[in-house]
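Every protein chain except one is present and positioned as in the full complex.
So, chain A:
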Amino acid sequence: MASGLSDNQIAELQYHLQNSVQGCTDRCLYQSAKWAAELLNSIPLHDEANGSDTDPDSPMSDGTHPKHNLTRTPVDPFEARRERKEHHKFLLAKTYFDCREFDRCAGVFLPHTLPRIPSTTHASPSAKSKDKGKAKAKAPSASQSSPPLSLEDVSQKALFLALYAKYLSGEERKDEESEMILGPADGGVTMNKELNGISAVLDQWFQERHAKQLDGGGWLEYLYGIILAKGKNEELAKHWLLRSVNIYPFNWGAWQELGHLINTAEELDPITELLPRNIMTFIFHIHTSQELALCTEQIHASLTQVQSFFPHSMFLQSQRALLYYHSKDFDESASIFSTILQTDPYRLDGLDSYSNCLYVMESRPKLAFLAQLASQIDKFRPETCCIIGNYYSILSEHEKAVMYFRRALTLDRNFLSAWTLMGHEYVEMKNTHAALESYRRAVDANRKDYRAWYGMGQTYEMLEMNSYALFYFQRAASLRPFDAKIWQAVGSSFAQVGKLNNAIRAYKRALVAGSYYEGTGTATSSFGSEKESHGLGGGVLDPECLYQIANLYERMDDRGECAAYMELCLAQEEPANGNDDLDEGLTAGLYGANGSSANNPAQGSGVTATTSRARMWLAKFEFGRGNMGRANELANELCQDGWEVEEAKALQRDIRAREDVDR
């Protein structure tokens, strides 16, 4: 498959990735650099000469590849001159940055009188730029307070580094001011105070730049995008990020930021139109779809295709695993994760998802092992803390779990999954207030997290605030339109607020979704004993759902419909894989597990509490209708099954009495 690319193309790709690593490292974008370097190393080496000789001195590779006619990024001579001139200063700034002295780093290139626009005086560039689109109107306000900055003689690279350092110092200060996790000052209210100043500078700079028909080389656009996104100015941010990736596509950070800004699948498509056509776009598409939990055949296919270029890429493998995870194919997902773990045991990135997966599979020993491994590698990584938290959660030691999630968040406030997981733990500890707050933070940070939405709904349900719960369930359902569990929750909330018709429709949706998902589940999983029973394929429906629908119809006094659904519910026993999910834990549901499919016995459970209740209802119904034979038969069955024997016997006595009277 790798042969899909010519040597030349591969060389070009390698060149770009090398460049990207270098560029990111220069700008101190460590994560992006790491990502690019990983990708670079996942390209199989065909050509001995290509790989071994040139790699060490990659920036100089121009001379060593005479045979490849590569398309190079054009070098701006002015830029190059400026960079040369300030090379020493740049080195100084970079070392400051590496020592995490951000303000000092920024001070190397920026004048100390950088206008700091207090956030109180006026909202942000966002307020203005919303109507003006390109924030042109902002310039005068910035230049009012201070003489226009001359950043003419500062190279783009230096400017980026300086502003980025400023931004990070602002972030650091923000974290300091937020104090304790979930403490009084930690409400997401604290803002990064540098944002306005930076965006003013960038705004001005871009104006000047665009006047000369020049751009910021992709990097500054990216920075501007981040700043805008942090200022909750998402549309504009998206615009700048798109620009960035169009100019320089090999900065993974820009793609990630862009991905964060896409909240629904619907938003993804128009964006795709605006993207350049290259390998990065593919990867972006896969990643974003994964984040949006869109696991269609196409995504899998395109992932396979991309993987053929980068067969050793752990990142892509983990994307695959996450796709399986979203489609509830946990075994497959876990096996991929475990392969990743074996190939590169030191890689902690994304292992928290593996732990989620193991949690849902209730594979305690493996989870413990994973936690041990992670804690041996690095105790103070948010991923590690999440894994340990999950492990304690499965041991029902919720206090300790919360402690570890909190630790994860202290290490990195933007570690999204920890917020959600902490919410789950608070729910378990019946601390609804804290749970809601955690969920809220999760949702604020990442609106795509359906588990957080669902968790919020559940919490409100616990508080018996059903209309709130309904709202949040609906949000979750909109993110996961094919999740039966969520639809059931929506249905029950509707029922609680008295909208019976809506409730029935939601339940019906759940039935459809259930059968739909199970279908894909069986299709994607190739083998495995458990999975064969997965599907309620063949028209098998969730009896619980059916019973609820029947109940709703009864409440609407539509006894005919009701009886029909009850019969349908009973019918689920017969194909020998009716379900009961009564014993399924709350948390399993929270993890988005359609528990009814996760822990199914191979043969249908047959008689369950739900079906028995349906049977009882039917028996009484038949009794009421005077259909004594059927009623007696059903009551007999109930006695045999051993459910609600007393009531069944009473019913039988009644029937006999009635029959005696009739006779």
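Just so it is clear, contacts are C-beta pairs under 8 Å (C-beta built on N, C-alpha and C of every residue); 3 or more make two chains touch, one makes a residue touch a chain; residues count from 1.
By our rule, contacts and distances are computed from a predicted model.
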Record-based protein name (UniProt) of the chain missing from this complex, from "Anaphase-promoting complex subunit 5", "Phospholipid/glycerol acyltransferase domain-containing protein", "tRNA (adenine(58)-N(1))-methyltransferase non-catalytic subunit TRM6" or "Trafficking protein particle complex subunit 6B": "Anaphase-promoting complex subunit 5"
Selected from A:T304, A:T343 or A:N501 as touching the chain missing from the view: A:T343
Residue of A:A37, A:A265, A:L373 or A:C639 in touch with the missing chain, whole complex considered: A:L373
Per the touch definition above, residue among A:Y96, A:Y404 or A:F621 touching the missing chain: A:Y404
Hidden partner interface residues of chain A, rising order: 341-343, 345-346, 364-369, 371-373, 375-377, 379, 388, 391-392, 395, 397, 400, 404
